[in-house]
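Shown below is the structure under consideration.
For this view, one protein chain was removed and the others were kept in their places.
Order of writing sets the chain letters: A, B and C. Residues in each chain are counted from 1.
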Amino acid sequence: MARDHGATVIRFDNVAKRYPTGHEGLSGVDLQLEAGEMAFLTGHSGAGKSTLLRLIALLERATRGQVWVNERNLNRLSRRDVPFHRREVGMIFQDHRLLHDRSVFNNVALPLVVAGMGHAEIQRRVRAALDKVGLLKKEKVFPVSLSGGEQQRVGIARALVSKPPVLLADEPTGNLDPELSREIMELFLQFNQVGVTLLIATHDIDLVRRLGRRVIRLHQGRIDSDSGAAT
Amino acid sequence: MARDHGATVIRFDNVAKRYPTGHEGLSGVDLQLEAGEMAFLTGHSGAGKSTLLRLIALLERATRGQVWVNERNLNRLSRRDVPFHRREVGMIFQDHRLLHDRSVFNNVALPLVVAGMGHAEIQRRVRAALDKVGLLKKEKVFPVSLSGGEQQRVGIARALVSKPPVLLADEPTGNLDPELSREIMELFLQFNQVGVTLLIATHDIDLVRRLGRRVIRLHQGRIDSDSGAAT
Amino acid sequence: MNGRKRPPSFRRNRNPLTWLLRHAQMALSALGRLSRSPLGTLMTAAVIGIALALPGGLHLLVDNVRGLSTTWQGAASISLFLADDVDDVQAERVRQLVDQRADVAETRLISRADALDEFRRLSGFGEAVDLIDENPLPPVVLVRPVESSTESEAVARIAAELQAYREIELAQVDLKWVQRLAAITATIERGTLILAVMLAGAVLLIIGNTIRLEIQNRQHEIEVMKLVGGTHAFIRRPFLYEGIWHGLFGATIAVLLIVGSLYLLDDSVQRLAGLYASDFALDLADPLGLAGILIGGPLLGLGGAWLAVSRHLSRIEPQ
Partner (left out) sequence: MNGRKRPPSFRRNRNPLTWLLRHAQMALSALGRLSRSPLGTLMTAAVIGIALALPGGLHLLVDNVRGLSTTWQGAASISLFLADDVDDVQAERVRQLVDQRADVAETRLISRADALDEFRRLSGFGEAVDLIDENPLPPVVLVRPVESSTESEAVARIAAELQAYREIELAQVDLKWVQRLAAITATIERGTLILAVMLAGAVLLIIGNTIRLEIQNRQHEIEVMKLVGGTHAFIRRPFLYEGIWHGLFGATIAVLLIVGSLYLLDDSVQRLAGLYASDFALDLADPLGLAGILIGGPLLGLGGAWLAVSRHLSRIEPQ
């Protein structure tokens, strides 16, 4: 346990998550992600991939063990601090989580508005993010008039726009065609190059294999194999 | 135009769909699916796959041309008849569309309840459908406590439970791991063997190639290629 | 197009027993759904209850006020105070004389004794009146002019003409206290009418608003129902049952509120009734009215639900 923690961004110490139903979504997980790392999370349906990501973003709290993000022990984080923690962790969801009564622009701007950013800066950043996912033309439309893949990309833009140091993605390419998937992965790689730490849950084994990055495989709530474990 | 229509289940005659925004989701589509056929719909994000499926289930109406399903001209279907049409067309959605305040069992039972089926028959059929997607153990839980893939499978069970003669699926395996995807495809093949007509939108080119079924490729709202076109 | 055969029509399930059973199920499951959010249900029911209790209570009040004022309804608009030396026989002759005028519809004689009695009863002086040795009140003839002569000028003219009679000391257009009571009654009646209209509006708005928000709340549910082939009637039904339950709970609360208020008002009313003897007793405990609220509440709930659902349901289409 006596390693250099300066560069550790995400750290799980023997973490378990037991849901109120009694089901254990995760059991005894030890994990470390260094700053600037990019890792994939794979495993069967129900393996616990989403659960692991949700613990990092504090959408759930661990029932045992400790989760550290950016040197903060999430167990000890007060309720008042949770929003500020979430601003440092961008998350892309399996089910997009867009607001259907706001335009694409306003959806993407949300993390910046919430953080109290100025108007001009918001404009600039949102446009840049939408451009990156190829949806600049659609900034004024509402999410209902977007295809599934387009909604997915709006969700990705929203996670990118505030340039969080940590980016979590839950099957970001599940609804995208192979070409778009590759483009989005390119984008993630670019982000990784400027120092963002990424953890991506995916079923796309081919893509994972092709990129040759660290792969953490979950099986029934436990880490089955981890190609980049430092232990 | 003088072919045998007796076995035509789905038929598009020069169909276009222009959305209120002015965007053309589909343009000049001609298509025929015979009873018992199983076809895949592919194409880039925003190509119009979902739009095409939505026209068949009458979630949208064509702005030009005619759509025929089960020998009924959907343009001429009265509003009163729409629900009955939908009972004959099972649909699986990209975003599951489950009711979060009802148990898995009640979600799957919904099409049968709506059709006024008896209690005992509902029990039998729902259990059978849940068994087929491997979720019999989860019948009492609520959708929130399911993983993304499990929710997807509940959506599939709901579409299967009423044994509709036509089954539409919009990326049914987008959130499933490769093994589960294969199992679900197995299931679709079984259904196809007992005469159900299937039209499946997907990005999973490998899977499509492996099965060797008819593939309809859309590009910007037009049919780009159709491996099984009878024209 | 090219001689296609008529498309097969859809099978519809119309077994009446199934239908009845489904309705019973739906009523119960609507109740179950409401009981799962007891606080919300209670709040909605309480609001409806208050809104129903107020017009209910006002109805009783208006009725009572009407009861009080009918004694004075059709009261004369001219009072002839006869001279002090006119006895009752002469007074009756005066009445008959006046009664024969073409512009007079009706007359009534109040003898000296009657006047004192009425004064005793209404003024509240009670026994104290008996201290007065001699009846100081003159006989009075009340005169109601015919319909066509009820404008003030016509009445004033009649009064002036009658004033000319020797036996008539004073022809006063309308007794002040009759006018006052009529004015008070009119004010109260108009006020309660305004209140009743406002409250009826409130009941409709509250039920409509609640159901509008409920429907918005369950937009997703409605969409999914439509997706799997639910008919409008099927989707509407749970809302209608919820409307009925809300109305019933609201009516129950209204009845409790009215009965509770009566209980709280009881001693004041008792005192009042005692003071006015048989003249004026608030007739508040009206079992028919309460039953009406208990029946009307659910009907109102059903109606409000029907309106709100019909307006909003067709707008929600699955995406």
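Everything that follows uses one rule, which is that a contact is a pair of C-beta atoms (placed from the backbone, for glycine too) under 8 Å apart; a residue touches a chain by one contact, two chains touch by 3 or more.
Source: prediction; values computed, not measured.
Asker: Could you list, sorted by label, every displayed chain in contact with the chain left out?
Answerer: Contacts of the unshown chain, counting the full complex: A, C.
Asker: So which of C:A24, C:A160, C:A233 or C:L264 would be touching the chain we can't see?
Answerer: Checking the options C:A24, C:A160, C:A233 or C:L264, the one contacting the hidden chain is C:L264.
Asker: Considering the complete complex, identify which of C:N209, C:T252 or C:Q319 is in touch with the unshown chain.
Answerer: Missing-chain contact among the listed residues: C:N209.
Asker: Just to verify: which one of C:M198, C:A233 or C:A291 makes contact with the chain not shown?
Answerer: Result: among the candidates, C:M198 touches the missing chain.
Asker: Residue-wise, where is chain A in contact with the chain that is not depicted?
Answerer: Within chain A, the residues that touch the unshown chain are 1-2, 5, 57, 59, 70-73, 80-81, 83-87, 91, 97-99, 101, 110-111, 114-116, 118, 158, 162.
Asker: Please output the residues of chain C touching the missing chain, sorted low to high.
Answerer: Residues of chain C in touch with the missing chain: 40, 43-44, 46-47, 50-51, 53-54, 57, 79, 81, 84, 123-128, 131-134, 136-138, 169-170, 172, 175-177, 179-180, 183-184, 186-187, 190-191, 194-195, 198-199, 201-202, 205-206, 208-210, 212-214, 216-217, 257, 261, 264-265, 268-269, 271-272, 275-276.
Just so it is clear, only the chains that are shown with their structure count from here on.
Asker: Centre of all protein Cα atoms: which chain's centre is nearest to it?
Answerer: The chain sitting closest to the overall C-alpha centre is B.
Asker: Between chain A and chain C, what is the gap in Å from one C-alpha centre to the other?
Answerer: 64
Asker: What whole-number Å value describes the gap between the mean CA coordinates of chain B and chain C?
Answerer: 58
Asker: Let me have the rounded angstrom distance from the C-alpha centre of chain A over to the C-alpha centre of chain B, please.
Answerer: That gives a centre separation of 30 Å.
Asker: At least two other chains touched by the same residue of chain C: list those residues.
Answerer: Within chain C, residues 319 contact more than one other chain.
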